[in-house]
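One structure is given below, encoded as structure tokens.
For this view, one protein chain was removed and the others were kept in their places.
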Amino acid sequence: MIKAGIIGATGYAGAELVRLLLGHKEVEIKWYGSRSYIDQQYASVYQNMFELVDATCMDDNLTELAKQVDVIFTATPQGFLASVLTEEILSQVKIVDLSADFRIKDVEVYEEWYKIEHKSPQFIEEAVYGLCEINREQVKQARLIANPGCYTTCSILTAYPLVKEGLIDTETLIVDAKSGTSGAGRGAKVANLFCEVNENMKAYGVANHRHTPEIEEQLGYAAGKPVYINFTPHLVPMNRGILATEYAKLNKKTDGTLPTYEDIKAVYDKYYKDEKFVRVLPKDIFPETKWVEGSNYVDINFKIDERTGRIIMMGALDNLVKGAAGQAVQNMNLLFGLKESEGLELVPMFP
Amino acid sequence: MIKAGIIGATGYAGAELVRLLLGHKEVEIKWYGSRSYIDQQYASVYQNMFELVDATCMDDNLTELAKQVDVIFTATPQGFLASVLTEEILSQVKIVDLSADFRIKDVEVYEEWYKIEHKSPQFIEEAVYGLCEINREQVKQARLIANPGCYTTCSILTAYPLVKEGLIDTETLIVDAKSGTSGAGRGAKVANLFCEVNENMKAYGVANHRHTPEIEEQLGYAAGKPVYINFTPHLVPMNRGILATEYAKLNKKTDGTLPTYEDIKAVYDKYYKDEKFVRVLPKDIFPETKWVEGSNYVDINFKIDERTGRIIMMGALDNLVKGAAGQAVQNMNLLFGLKESEGLELVPMFP
Amino acid sequence: MIKAGIIGATGYAGAELVRLLLGHKEVEIKWYGSRSYIDQQYASVYQNMFELVDATCMDDNLTELAKQVDVIFTATPQGFLASVLTEEILSQVKIVDLSADFRIKDVEVYEEWYKIEHKSPQFIEEAVYGLCEINREQVKQARLIANPGCYTTCSILTAYPLVKEGLIDTETLIVDAKSGTSGAGRGAKVANLFCEVNENMKAYGVANHRHTPEIEEQLGYAAGKPVYINFTPHLVPMNRGILATEYAKLNKKTDGTLPTYEDIKAVYDKYYKDEKFVRVLPKDIFPETKWVEGSNYVDINFKIDERTGRIIMMGALDNLVKGAAGQAVQNMNLLFGLKESEGLELVPMFP
Partner (left out) sequence: MIKAGIIGATGYAGAELVRLLLGHKEVEIKWYGSRSYIDQQYASVYQNMFELVDATCMDDNLTELAKQVDVIFTATPQGFLASVLTEEILSQVKIVDLSADFRIKDVEVYEEWYKIEHKSPQFIEEAVYGLCEINREQVKQARLIANPGCYTTCSILTAYPLVKEGLIDTETLIVDAKSGTSGAGRGAKVANLFCEVNENMKAYGVANHRHTPEIEEQLGYAAGKPVYINFTPHLVPMNRGILATEYAKLNKKTDGTLPTYEDIKAVYDKYYKDEKFVRVLPKDIFPETKWVEGSNYVDINFKIDERTGRIIMMGALDNLVKGAAGQAVQNMNLLFGLKESEGLELVPMFP
């Protein structure tokens, strides 16, 4: 059995890790770290775990934890892992970091968008961006995984094949994303109260959301050149789910015509046909967040608008699963040579 | 592998059966019956099943189905199973009926509350009321299981130990129940439209809901005498979950005092301590539907009000799991001698 | 124009007062008091008021405010008004208090349920309990109005005629109430976050909610004897609305039979036929919270269950209107001799 520790186990992403790992046959959770609820019964913080988890919350002493477990998940605020990580720790355990600390290769970009000084830039280079479908082989060799953000996982996977194959003009790429409220975390803020979110919808972080440079960096690798996009997240009155609607000009084919449905479909299939967790839907069936809820799937589809020469790409995932904890488990499976879908064969729950 | 057929596979309860059975190691679904969607891809009706179920919807020919499978689940409207069931069928397969057809032993009571003539009363006697925690041994021997209703499972289990042990005056028992909207089914009715249910709450079926005689019959067996209750269901703007709040006068002890918290707790523990799917919560922690969502758990607790001499009992479950498909699978496990929790070890999903 | 001041203008009840008073022809708001947002633009706290309210938030100096206005609404935490009220203030202005400070005549009962020392018990006697339909004449003469609680307004009005006329056995009265989340206020608490409330339902304050003694006191006056009830509030995933479902044994008529539908209906009509804001619905049409949303109406109906000899009474209102701000305005109208419905002729909004 692999021994796992979670730092930040009482946030929503941390709690989802607990849910998934309890159903994982090869893993045992040894450490439920939570600075806010230290010494309290975990099941008193997440009552769904009553009779399922009999443990009290521990502190966030990474050095001590590293001695006791094989893998550490850090579902912590930005800056935490960077401030405590050491070579000694990394030589003892694998780390899957659900924060943004090691996602962005250019430390200046990180510091500019996150308004935090990066305390351990020396580990940035070796960190592997854990988008399994794209970086699978590198993940297997890594010590430190930068688990992708929720919006970014959805936004990148939805556009990736077309960017990689040069089918769209990345200068025209716009990502309009909508998220359920669990993405905002469990912190007690007026803006996230039921009465403020329910029956309401808004854009936020317009033109300055921190997931922007992460999407740009990864799509830039695919494009082979810098990519700059507009990314606008919106808050939707639902618990889980992200829907990304993406727009771009299609590059014309050499004969001057637009690519056809079949052309585009073939490219998506090339990349995702054998990917268990990416489902390219049948023609004209568009992704809905509810159809993937509770599962590790990303549902993707697209529509060509010949009038404007644009393609509309759409992707949906559960922000706490494929957008956070599920992908973290998928990365862990790769790190330890387990079956990639172990613990993740969850059927979406509807309704 | 046990071969299973589902009649009514495209209703919400039927679809939940599919979700659960896909995760069950010993069962294979061979027949997705759906009169409304016959010959259509099942995954086109429930898109969450895309790439998970590759089957088209079949008809509801029970005679034919009985030859092909080991167990049939009927998630059908009242009257269907009674109108087609034969001895020949029952000699070939086990049946778990999610409708009310065989739940009530007195056929006159059935016909009065359901306003339907019962077409095969000869099978009523042998049918076992499949509330596993109470009738486990009978279930194991049965051919025909009357799977309990959603409200009834919640209402009965919440009060059962106290009724059985004579701690409450059943003449004062009142059940005020609240349900998510999936209990209303997938039929297209104005009353169940999003805009009619959302931001709304109402009582319905006041003093005449069909689950009333079912609760009364079962609690009557426990009490050893007829029980008549008030049962009031309410519709709540959420997808899943039933919360039953039950009120009754506590019978005084022989010394004239009220039973204490410890007295009552001991009785609940006597019945439920070893029951995996019934969780009696810690003192003053009350059930919430979200804490059991997606799982087969019933969470129960109670509070004594010394001012009025009443006890308030509360129970919560997921109406589609323990209130329907989960309990059906639990019954199937008992019928076939499998581990009772096989396929049902689902961690509740929060948020 | 009557000049009004609001202390606690940035809570949900305070904001609803602003909404209602902006549409009131005889009133002008002169003071938006809010300790938390002092010196901030009111419209920056409630953006719906952009271009409608051009004022900054003031402090809660009641002495100063009393010199500037004709009426003060205090939508403040329990204990605030009692701690600052003086005879001098009361000699200058009328006060409508939306807190519980002056609702309960027995100061010991107040202190026991609220766990607060009452700082100005000398004003309790003169305070009038502002349930307009019942205490209309006393309200007109008052200086200090104790505006009823949301649950209490609904619970009392639903049962009042039957209690007053002795048609039900008050010893058997049980109130099972369900409320939208705005009743929990705008404070930033984890329990009120969208993700905790949405898709969830729970009972709370079981057997000890503070509205219990308030209901008991008022129904006690109607009954002419002490009344003790079970009152159980529940939290429902919607913004606005309270539904109270009440149960009691019907007293038999002198001939030993139960009262009929017509008997009961006649009693409700006796009390409410001429009440603009109380609507007794047609037979078998039950109250739904959405049908009164945004308005000052209470919708009421009942059902007799001859099997158990009980009556089920149901009432629905908008907790922020008839359950708080609307009733406060209704009281103000009475205090100043205005048309009772002035500013309150709001058509319920559906959907």
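Note that the chains take the letters A, B and C in the order they are written out, and that residue 1 is the start of every chain.
The rule we apply is simple: contacts are C-beta pairs under 8 Å (C-beta built on N, C-alpha and C of every residue); 3 or more make two chains touch, one makes a residue touch a chain.
Note that this is a predicted model, so its numbers are computed, not measured.
J.: From the list B:Gln41, B:Asn239, B:Ser295 or B:Asn331, pick the residue that touches the absent chain.
T.: Of the candidates B:Gln41, B:Asn239, B:Ser295 or B:Asn331, B:Asn239 is in touch with the missing chain.
J.: Check each of B:Asp60, B:Glu165, B:Glu199 or B:Glu288 against the chain that is not shown and name the one that touches it.
T.: Checking each option in B:Asp60, B:Glu165, B:Glu199 or B:Glu288, the one touching the absent chain turns out to be B:Glu199.
J.: Among C:Thr76, C:Ser182, C:Gln218 or C:Asn296, which one is in touch with the chain left out?
T.: C:Ser182
J.: In terms of residues, what is the contact footprint of the unshown chain on chain C?
T.: Touching the missing chain: residues 12, 15, 19, 22-23, 44, 46-52, 182, 199, 239-240, 279, 281-282, 285, 288, 290-295, 299, 345-351.
J.: Which chain B residues would touch the chain omitted from the figure, given the whole complex?
T.: Contact residues on chain B toward the absent chain are 12, 181-182, 186, 188-190, 192-199, 237-239.
J.: What residues on chain A make contact with the chain left out of this view?
T.: 172, 174, 176, 178, 180, 195-196, 198-204, 206-207, 228-230, 232, 234, 236-241, 243, 245, 247, 286-290, 293, 303-305, 307-308, 310, 312, 314, 316, 351
Heads up, the rule we're going with is that only the chains that are shown with their structure count from here on.
J.: Averaging only over C-alpha atoms, locate the centres of chain B and chain C and give their separation in whole Å.
T.: 38
J.: If you average the CA atoms of chain A and of chain C, how many Å lie between those two points?
T.: Their C-alpha centroids are separated by 46 Å.
J.: Quick one: which residues in chain B touch 2 or more of the other chains?
T.: Within chain B, residues 199, 239-240, 288, 290, 293, 351 contact more than one other chain.
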